[in-house]
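One protein chain omitted, others in place.
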Amino acid sequence: MKKRRISKKEVEHIAWLARIELSEEEKDLFTGQFDDILRFFEKIDETDTERVPPTYHVLDLVNVYREDEVSASLPIEEALKNAPKKERRFLKAPRIV
Amino acid sequence: MSKTRELTAEEIVGKMRSKEMTAEECATSIFERIHEVENEVHAFVTLMEGEALEKAREIDEKALKGENLGRLAGVPIAVKDIICTKGIRTTCSSHMLESFIPPYDATVIERIKREDAVIIGKTNMDEFAMGSTTETSYFGPTRNPWDLSRVPGGSSGGSGAAIAADETILAFGSDTGGSIRCPASYCSTVGIKTTYGLVSRFGLIAYANSLEQIGPMAKNVYDCALLLSVIAGYDPRDSTSVRMPPRDYTSFLKNGVKGFKIGVPKEFFGEGTSEAVKKLIWKAIHKLEELGATFEETSLPSLEYALPTYYIIAMSEASSNLARYDGLRYGYRIDRNDADWSTVYSKNRRVGFGAEVRRRIILGTYALSAGYYNKYYLKALKIRTLIQRDFESAFQRFDVIVGPTMPIPPFKIGEKIQDPLAIYMCDIDTVPVNLAGLPAISIPCGFVEGLPIGMQIMAPPFREDIMLQVAYTFEKNTTYKDRKPPLK
Partner (left out) sequence: MKAMAMPKVKIGLEIHCQLTSLKTKLFCGCSSDYRGKEPNSLVCPVCLGIPGALPVLNKGAVECAVMAALALNSKMSDRMFFFRKNYYYPDMPKNFQISQYDRAGGVPLAVDGHLYMEVNRKRKKIRISRVHLEEDPGRLIHLGPIDQSPYTLVDYNRAGIALLEIVTEPDLDSPKEARILLQRLRSILEHLEVFDGSLEGAMRCDANISLAGGTRVEVKNISSFKEVERALTFEIIRQKDLLKKGLAVERETRHWDEARRITITLRTKEEEHDYRYFPEPDLVPIVITKDFIGEAKARMPELPEARMQRFTATYGLPQYDSGVLVGDKALADFFERCVKLYNKPKEISNWMMSDLLRYLHENDLELSESKITPQHLVEMIKLIDEEVISGKIAKRVLPEIILTGRRPWQIVEQEGLMKIASREVLEKTVDKVFAENPKAIEDALVDEKAVHFLVGQIMKKTKGKADPKLANRVIRERLQSIKQ
C-alpha cells in the first residue's frame, strides 16, 4: 500500500484555506489526484539546493517608481459597472459574521 | 489571386498603403470565413463583427484623406480572451468572468489600435490559461483545424486554431509555461514567447505573473516580428517592464545562419518524446546545418526538475492571483443572502471555477502554506536559479538552443483530460524557457501523419534578433508554412 502524501482531511483543510467549497465526490477525487501530483512534485527533493539562492525575479530590475502625481480615477459608473450587487454608491457584500 | 484571408499581414499592409484593398474588404472577407468554419473550429468566445467593420471604415476614411496609416493598417487581429479589451467582455473562458467587461484596454491593445489594426474577436482558451489543450474552457473546447477530433494545443488554442483556419491574420496569445508555443506547434503556426519583461503585462489577467508574457502568433515569422515590433517596449504601468527602446524586429530577418552554433540538449528528447517527433526535429537541425550552422548535443541537467518546479511556482502564484474573484467587484456571484462572507465566497468559487482551476488554486495554497513553503515554493525558486544558470552557461557556447516544442503530436480531444498529470507532461519542453525568462519561438517543422510538429528555438535574454534570424532562415528554406489544413 503506497504511503498517501495527503489525507482527505488535509484536503478539506486546504480547500478551506483556499476558500473553495468541494463536494464529497470532489474531495475524494481531488485527494487521489493530489496524491499523484504531490508525488510528481517530490522530484525536486532529488536535487541539492543547499547553497543556491532563490530567484525571486528573473530580471535584474530595481527601483521602479512613479512620481507622486495625481491621475484621473475611473468614473463611478465605470467603477461599479461590473459589480453584481450594489446599494447606492457602495458595493454590497454578505455579512461578515 | 488569393483570397484576402489567405494573405499575410505584410501583404495586407502593403495593399492598404497602395490602395489595392480596403480595410472593410479585408474584414468582411475574414468574417465570411469565420461564418464558414467557426461552427466546427470554435476558436472564438466573442466575435466583434460590428466593432471590426466600424474600425475598418474609420481606417478607410483615414486612407481616403491621405493620412498616415499605421504599421498594422487594416490587419485583422484575434485577441486571446485573457487580455483586457475596454468595453468588450473578457472572460478567460471562465464562468467566473462570463460577463466581465473591463473598463480599460491592455497596453498591447492600445498599441495595436494606434497602428490601425482591426480587432475581430476574443479567442477561446483553457480556463484562466490553466491547461495545454483548450479543453478546460467553460465554453467548450476548440478543435484543431488539421483534424477536428484533436486538440489545438493550449492554453491559447483559440488563437492558434483561428490562424490555422484563416479566421484571422494575426493573433495574441499568452505564454506562462508554453501556452503560445504549444498551440503554435499543434496548429502549424508561428508563435513567440518573448524575454520576460519585453512586452507589458498591463491588462493581462494574471495566472502566474513571474512567468508569463503576451506574445504574437501568426502564419509566418515576418508577421510575428511585425506584431512584436508594435507591442514590445517599456510600459510605465508595468513595474516588471524593461526599459528597452522600440525596435523593428523585422529588420533582423536575414536569410542565413552561417557560423551559428546550435545547442541540442538531450533533456528535450527524453522518454516521453515520440520517435516521429525526434525524427522531424533532427531533420530540421540537419537542415540548419546544411544552411551553414553547426550543432552540438549538450546537457542541461537541471531541466530534469523543470516541470515540477514550474507547476509549484505557477500554482502558488495562481492561488494568490485568483483570490480576487469573490463576486464583489465583478464576476460571478451566487444568489445567497443568508450566509456569511466566507461561506458565500467559497460557494461562489466552487460554481465559478472549473475543476482544473480549483485544483491548481488548492495545490498552490498548499505549497505556500505554513510548514510547506520551504519544501515546495522556496525550493522551486532555488531550482529556478539552477535552470537559469544552466542556460547561461549553455549560451556561452551556443547562439541558440533547439528542440521540439511538444513531445508528441496533437492527440484526441478527451484523451488525456481526465488525468491532470498527463496534461502537465505536455509542457515538458516549454516550461524551462518561462522559468529562465528567455525568449523562444515555435515554428512549423513538419507533419506526422498529417499532424503538425513544431520546432522550438531559444535564445539568450533580449536576443530575439538571433532567434528570429534562425527561424526566418529555416522558414525561407522549407515549405511547411505553405501547407493548409483540410478545412473547407
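Going by the order they are written in, the chains are A and B; count residues from 1 in each one.
The rule is simple: contacts are C-beta pairs under 8 Å (C-beta built on N, C-alpha and C of every residue); 3 or more make two chains touch, one makes a residue touch a chain.
Here the structure is a predicted model, which means the values were calculated and not measured.
J.: May I ask you to name the displayed chains that the omitted chain touches in the full complex?
T.: Over the full assembly, the chain not pictured touches A, B.
J.: Of the residues listed, B:His286, B:Arg324, B:Lys412 or B:Lys484, which one is in contact with the missing chain?
T.: Answering carefully, the residue with contact to the hidden chain is B:Arg324.
J.: Tell me, which residues in chain B touch the chain that this view leaves out?
T.: 83-84, 90, 92, 97, 100, 102-104, 106, 201-206, 209-210, 236-240, 316-317, 319-320, 323-324, 326, 328-330, 337, 340-342, 345, 365, 368-370, 373, 377-378
J.: What chain A residues would touch the chain not displayed?
T.: Chain A touches the missing chain through residues 16-17, 19, 54, 56-57, 59, 61-74, 76, 79-80, 87-97.
Throughout what follows, only the chains that are shown with their structure count from here on.
J.: Could you give the separation in Å between the centres of chain A and chain B, each centre being the mean of its C-alpha atoms?
T.: Measuring from centre to centre gives 23 Å for this pair.
J.: Write out the stretch or stretches of chain B touching chain A in their complex.
T.: 99-101, 103, 196-197, 210, 236, 239-240, 242, 302, 304-305, 307-309, 311-312, 319, 323, 327-333, 336-337, 339-347, 349-350, 353, 355, 358-359, 361-367, 369, 376, 378-386, 388, 420-421, 424, 436-437
J.: For the complex, which residues does chain A have touching chain B?
T.: Contact set of chain A toward chain B: 6, 11, 14-23, 26, 30, 33-34, 36-37, 40-47, 49, 52-59, 61, 64, 66, 74, 78-79, 81-85, 91, 93-97.
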